[in-house]
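Shown next, in structure tokens, is the structure this report addresses.
Heads up, one of the protein chains got dropped from this complex, but the rest are sitting where they should.
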């Protein structure tokens, strides 16, 4: 038994995914995404999303986000995102690199969420000075947010409406898109293109794949060639792309992705309940999917760690830690976590 | 039976490699190359090369080459390579992208090989105009070359000596390094650091891996941090890097890499013999490893294709085709190829 | 009589400067900064600053700032500045362009000034996440600030000390350095290298030149070659650089620069007095040099404009306007401005 709640990035691949990789390893296949698995992606994702969808398979979320943003944003363009967004805080400047010096503008918002009025205010504050300012070019939302919270479909639509007002592209970083969709119980369409999102970073590595992500464009778009140029130019066009595409196909087949995410979300909910029941520890943000942020004493966290529980101390905060649950977290592991927390509560 | 000789990129993964991936899929592991497999790389490769070696695992050759070159070359620096080099002709400008506009200078040379005198002449022609010119910064050799030929250790040393004269870094693109090493029957050290090479793009995907490559720095170096910054910034730091590192470890374990390459080289040699024995078809370059370039009539190639043989028509040449042999090419497949060629010879 | 207080950028050149340009227009001269005027810069500025100073003549402040920052900051490096800094708000992303995607981090601070504690906090908040974060690389101070205020020598030293703690380079944007020096009545050394500043964007265009700025490096430095490479690569190495260098020499000769600035500062002080005496209008920031920011009613400003006074309505503020005084602002013009304001005060 492992008691590792640091990150879903640390989870192994799911059996279905590994089986698909093994299965794809038969004979020769055209290289550079010209293979038969890659050829099925557009149809499979179009079916999933209920709209003509163009799929660009990739192997890291950072690459997907960066290619997406650089595809729609000129070097003198600004991308608006939450101030805690992964693209701003955790990608080592990849968006700026792919985008040749584009700028990310972080906007504050409670619980990891942007609000339409704040977004509009930020855009207005940055506009109106012509070539001396950056051009407001794109909005990037994160679903689930970095705080483990969610946007409802109408909230997404409201934010996309603001972006449309200013003629900006709309992107969603869906590193945990499966967890969001499973938690909301909605269709994937309802929180993406139906709400105004044009591009989705469809994450899969955190939820059961070895290394598989996809950039999705919804509906007619003129961006595919740019995205494919950037994919090659950034060294992300794998010669044996079949192994990535095979993962993606298996991942969305028979609701595999949602089953895996539902399991992870359920574990998180159990733990959230334990935190709520605890005398001292508190929930920093209202948990909605597979991440739980706990505010507690440094000594409390130290005791938890001493009991063998692994979690993430939040950078530059001694009173905050993150617990993440994945498709591979067992009921038993979650139970031990909850009991251990409880035992330290008195 | 497949008769696909288009590219070793199209081959499946070797059994040993796939087994290593499956084996690595046990439980959680630290993400972003902090896992236990990645932690073994430096020692394993240091042992293989007989010198302290720093390993940066990656998943594509384009990324390895580009990170290597961008690490040692300023934006105003020039990299010298053969005019047919992959970095110049086939990577969609990735070196220029990673290197923020560095310049690649192609130098002509028979049989895909650079010659020391030509290299020196090219460098001198580009120097001496101060800030108005690019600064000669690096040499990039390809082993095996794009023509399927090889450099002998002393030829590499002579080229590296020229680069040293001008204070330039020395890089080797070893996309088919295993085939070269196996063909030469030499130690990997003898054609790299012992000959003056400082950085090696150690290829593995073409020779049995799913997607695994490594950037190696030999001896003491000040470049590792830059390389790791670039890896993250370009979206190449896989969260589940364990699966790449596990491939690399299995690949070099027990001479697996050399066994796979030796098999491929042997197939190529059989076919080269068949071409030599043929009445019309000729060898464009002297084959030395796992690639055979054949010069023949367009009708001859058409007949071969009609017989079900798959190979690569060389771009903008109707009289040239490339045949590549891989670890997965069976004796039987090669035999059918040779017989088919022979049958079309009269 | 003009009543233009919009910007010192709109002022004409001073007579001394224009005379120097005319004087430099005699016969041929080596191009690309190899001329006899450029050759005198290092000595002249070393004399002025009391330390060996390397001078890189340029023609815009944006170029100077961007070359300075890109010279000391890697693409994955962060530059800390005030949230209102010109490099962040008004240069169209030039620092990001020259710096290949470096990041500017804006830090809040009253009256346009950074405070050491806030700077340290911002740096700490951005550090500690390795390659996932930007590397804190440089501090950029603005003197005079964008609010028309000043740093005292000890305040500069305190900020530079924080930067030193984190091994960061220290830059000063001195677009109005003359106004600052004149206002403080200090030596130029005391607010630059003696306080820890390593690079100065020495502005001259706003204070009497046609188009002349200089990047100064104080003391021994390893940055000159990078700066000169960037100057050429960005198209800023004028073929007839003699005309820029001649302006710079004339500008600092016989305290010309300080005389011009003192005049401008004096005009501003007159107006600041008028604002203080006014019943409704107020000073937004404590004026210290040649800029005065006035908070007043929209109708008040409208009346002033209707009276023929030209000033800058502050972007997205209806209650704020900027008045700038230059070397060419006459006593009479300032007097009319003050009287007009007074007449609208009742």
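Note that the chains are named A, B and C in the order they appear, and that numbering of residues resets to 1 at the start of each chain.
One rule holds for everything that comes next: contacts are C-beta pairs under 8 Å (C-beta built on N, C-alpha and C of every residue); 3 or more make two chains touch, one makes a residue touch a chain.
Note that the structure is predicted; figures quoted are calculated from it, not measured.
Across B:91, B:213, B:228 or B:333, the single residue that touches the chain missing here is B:91. Summary of contacts with the chain left out: across B:111, B:133 or B:224, the touching residue is B:133. The residue touching the chain not shown here, chosen from C:11, C:38, C:140 or C:290, is C:11. Counting the whole complex, the residues of chain C in touch with the unshown chain are 2, 4, 6-7, 9-13, 18, 21-22, 25-32, 59-64, 66, 91-94, 97-98, 205-206, 210-211, 229, 232-240, 243-244, 328.
Along chain A, the points of touch with the absent chain fall at residues 32, 74-76, 100, 131-132, 135, 226, 228-233, 237.
By the touch rule set out above, chain B reaches the unshown chain at residues 75-76, 89-93, 96-97, 99-103, 124-125, 128-129, 131-134, 315-316.
One rule holds in what follows: only the chains that are shown with their structure count from here on.
When chain centres are set by their Cα atoms, the one at the greatest distance from chain A is C. Chain A has the C-alpha centroid lying closest to the overall centroid of all protein C-alpha atoms shown. Distance between chain centres (mean CA atoms), chain A to chain B: 34 Å.
Chain A and chain C, compared by their mean Cα positions, are separated by 42 Å. Note on chain placement: the centre of chain B and the centre of chain C lie 51 Å apart, centres being C-alpha means.
The set of chain A residues that touch two or more partner chains comprises 91-93, 97.
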